[in-house]
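Every protein chain except one is present and positioned as in the full complex.
As written, the chain order gives the labels A, B and C, with residue 1 at the start of each chain.
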Amino acid sequence: MAVSDDTRTYENPFLDKLLSVPGLDVAVGSIERLLDWGTSNALWIFPMATSCCGIEFMAAAAARVDVDRMGTIVRGSPRQGDVMVVAGTITVKMAPRVKKLWDQMPEPKWCLAMGSCAISGDFYRDIYSVIPGIDTVVPVDVYVPGCPPNPQELMRGLMRLQDKIHLQREGKWSPPETRPERDKMIRPEIGRVGDEDRDPLLSSVQLDRARSLGLDGNEMRDNDDPTGRMLAPQTLSIGQHNGESPAAGSDA
Amino acid sequence: MPLDAPEVPGMSGRALTPMFRPDPYLDLTDYEADADLMVLNLGPQHPSTHGVFRIKLVLDGEVIIKAVGYPGYLHRGVEKLCEKLTYSNITPIVDKNDYISPMINEQAVNMAFEAAAGIEVPRRGRWIRTLLAEIQRVASHLIAMGTFTLDIGGAIGGGASMFMWAFRDREMILDLFEDLSGCRFHYNTSCVGGQRHDITTGWEKRAVEVLSIIESRIPEYERFMSENPIFVARTRHIGVLSRDLALELGLGGPIGRASGVDVDLRRDAPYHCYDELDVRVPVMTAGDNEARFLVRVAEVKESIRLAKQLCEGVPEGPICGAKPNIGPATIKIKTGEVYVGVEGPRGELGHYLIAGGPGGKPTMPYRLKIRPPSLHALQCIPYLLPGNNLSDAIAILGSLDPVMGEVDR
Amino acid sequence: MNEAIAPLLGIDVADVSDFGMTVPADKHFALATLLKTSGYGLYVSVIATHFTEQKKSRKVPEPVPEHFQVATVLRKPVKGAALSFSWKVKLDVGQPIDSLVSLFAGADWQEREQYDLVGVTFANHPDLRRLMMPDDWEGHPLRRDYAIDTPHHPWR
Partner (left out) sequence: MAEQWTPAVIFLLLSAVVSSSMLIGGLLLRVKAKSSSEAKRDTYECGEEPDGEAWIRFHPRYYLVALVFVLFDAEAAFLLPWALNIRDVGTLAIVEMFIFLAILMLGWLYALRKGALKWQ
């Protein structure tokens, strides 16, 4: 039962070595099933809830459709998250943060795009400040369509993710989620993760912009330097503002 | 100039008195701290920032010295988009601004268009709009109560009970709206000239049932909160907002009324059918977190009373004044400039419309500015946070109940 | 109250209207202080709009240069009669307007947003930075000549 490597972004070094030993794959199979049972029934959600889908996400976590039934707990920190549920519109100012948080999540991790704003940017798609779909920034595993998708639909999306995890663990190659593709669909100019026409450099450029957030994103322009080093109070003339970051930001 | 709170009898020492007004642009270069200052980001992705809002806190130990708010993480360019859409297409866009009370957003923007085009909404249309607005206010305040206690108690620390109750009751209201318009929220029921969907027979009876169930539970929620010593310890005298600061910040709504600003557009500038109702407005003067919570709870009772009163005598007649707009481009406004303010659950929600400017088409607004009440709620963060502890920052932000879709538009 | 405004603006009482009255830029701050002292204490909003240039044509008798218009709305918090008062100020391109932050603390973010989206500069505003857009953004989106789908590498 060879484990197909192309879809998994993680590996168990010990288990894979065990598998190479001819006789042991039965034993490893049972460990795989145990791991698969553990992972899929305890999907901890890291909510990237930005707008209306976030409220529907809260309604899904609340009393009537309780996603806790499937073992999914909502955790506030990426360090403890398995699934990043992107619920709501991601804007140009928020995208580097999403990319940074996605990279701070430990493997194995999945991404669930909830709502048409996260899937394709919806009718905000061609506005100057909106990302045409989260899959231009982050590889998405499950798409939950709707504006907003009702809580049952989100729960079904999580179940589809569980099925995908079962398939991945059993080594079967799981078909990529049928990405919403229509014939006359306007494809975003930025290639989506997994598209052929997306230039490989784009992901690293996005990651650098996300990580170099502090330098240009550090809007702490006012004249206090909290690290105790007294800064001469800068005069906030209008001209000085556009884009150039003061000394406090660059050496922090 | 260390920021210790002057002692005032009867108030716990650490809360700043209303007279003391922290300077939001505090110059920290000459501030001598107990130890080093620490900068902490209550960042865009945080469970208790009610959406994506970032506060950069400068902390001296645990006491907040300075708080700088950074909105804009959900700026979707709605006003630019509205300049490209016809008047009847704008309603679903504006639904998504304040996604906790979409019904009131729709009505506000359509009232602005009707005022500019001079369309008269028939009585039944106005009556149904008032009824739907009051029920939506109940649902919106329920979310505010639920998330506020979730912020204070934490998901595991006992704060989730009120959250679960609030969402359970809100689901009943969403079922009502689903019967009316077909979707849970983003209803698109009101159009330029009145209502698009009429209420079905028996809808008011179900509405009265749902509202009376919620009305029977509200005293329990109120007791559950105001008699809980932890809740009281974390909300009384914390985040005290004085009346003149609230006025200057332009804070109507529950936040302003908790600080003594007695303004409610339903009573002071009546629209829809509010002039036929006696709108009682709860006002408190304490101005702290607890007052904001209690004003919201009292407003829920008021809204339920108004909605039940409205459910009895729904007048007969047409529900839409303008010609039923088949095509999107049937509403034409040659020129006009109008500002219409509506009492949203978070304050005054206004729309400033300029129709027919140079090079603009008569079927599309030339400029539509949406006045967001939550933006003014967030503006009092640099005044309320300094002097309190870090944990109070979460409680104060929760009591302001901002909605980031409306702030960033 | 109109009797107080008329001499300030140098117009007779009849022309004073509580909506859409055009006020010269230098009288903007004085009018705001007068309104605040006479009861209009609740700050509502500031709206900046960009008007493109209009050449001489059949409908437009004389050419109108490109200009901005900043409208301000205040409200009087009186029980039973919360009237609003709004006036407009015409600005040329690049001409600053007095900021009302010293009168109304609520004007801070609203004016920063108008500076960010429309590009009208507010004089002696304590901290005029971009509010909505990221800091390295060029251009002002709500201007009529700003294309709605301008790309912003590497995100869109």
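What we mean here is this: a residue touches a chain if its C-beta (ideal position, glycine included) is under 8 Å from a C-beta of that chain, and two chains touch if they have at least 3 such contacts.
What you see is a predicted model; the values in this text were computed from it and never measured.
A.B. asks: Of the chains that are displayed, which are in contact with the missing one across the whole complex?
C.D. replies: So, taking every chain into account, the missing one touches A, B.
A.B. asks: Quick one: say which of A:Ile45, A:Met58, A:Val83 or A:Leu101 touches the chain that got left out.
C.D. replies: A:Leu101
A.B. asks: With the full complex in mind, choose from B:Pro24, B:Pro44 or B:Pro282 the residue touching the hidden chain.
C.D. replies: B:Pro44
A.B. asks: Need a quick check: the contact residues on subunit A for the chain that isn't drawn.
C.D. replies: Residues in contact with the chain left out: 8-15, 31, 35, 77-79, 97-98, 100-101, 103-104, 106-108, 207, 210-211, 213-215, 217-218, 220, 226-228, 252.
A.B. asks: Spell out, residue by residue, where the missing chain touches subunit B.
C.D. replies: Contact residues on subunit B toward the absent chain are 4, 13-14, 34-46, 54, 56, 61, 63.
The rule we apply is simple: only the chains that are shown with their structure count from here on.
A.B. asks: Which chain has its Cα centroid closest to the overall Cα centroid?
C.D. replies: B
A.B. asks: For subunit A and subunit B, let me know how many angstrom lie between their CA-based centres, rounded off.
C.D. replies: Roughly 30 Å separates the two chain centres.
A.B. asks: Just the number, please: Cα centre separation of subunit A and subunit C in whole Å.
C.D. replies: Distance between chain centres, rounded to whole Å: 40 Å.
A.B. asks: Calculate how many whole Å lie between the centre of subunit B and the centre of subunit C, each centre taken as the average of the chain's C-alpha atoms.
C.D. replies: Going by mean C-alpha positions, subunit B sits 24 Å from subunit C.
A.B. asks: Tell me, which residues of subunit A touch at least two other chains?
C.D. replies: 93, 127-130, 219, 222
A.B. asks: Can you list every residue of subunit C that touches 2 or more other chains, as numbers and ranges?
C.D. replies: 126-127, 132-134, 141, 146, 148
A.B. asks: Can you tell me which positions in subunit B touch subunit A when the two form their complex?
C.D. replies: Interface residues on subunit B, with respect to subunit A: 25-29, 31, 36-39, 43-47, 51-52, 56, 58, 66, 68, 70, 72-77, 80-81, 93, 96, 99-100, 143, 147, 155, 163-165, 167-168, 170-171, 174, 184-186, 404-405, 408.
A.B. asks: Touching subunit B in the complex: which residues of subunit A?
C.D. replies: Touch residues, subunit A against subunit B: 47-52, 54-56, 58-59, 62-64, 74, 76, 88-89, 91, 93-94, 97-98, 101, 123-124, 127-130, 147-148, 150, 219-220, 222-228, 230-233.
A.B. asks: Quick one: which bits of subunit C touch subunit A in the complex? Just the residue numbers, please.
C.D. replies: Per the stated touch rule, the residues are 121, 126-129, 132-136, 138, 141, 146-152, 154-156.
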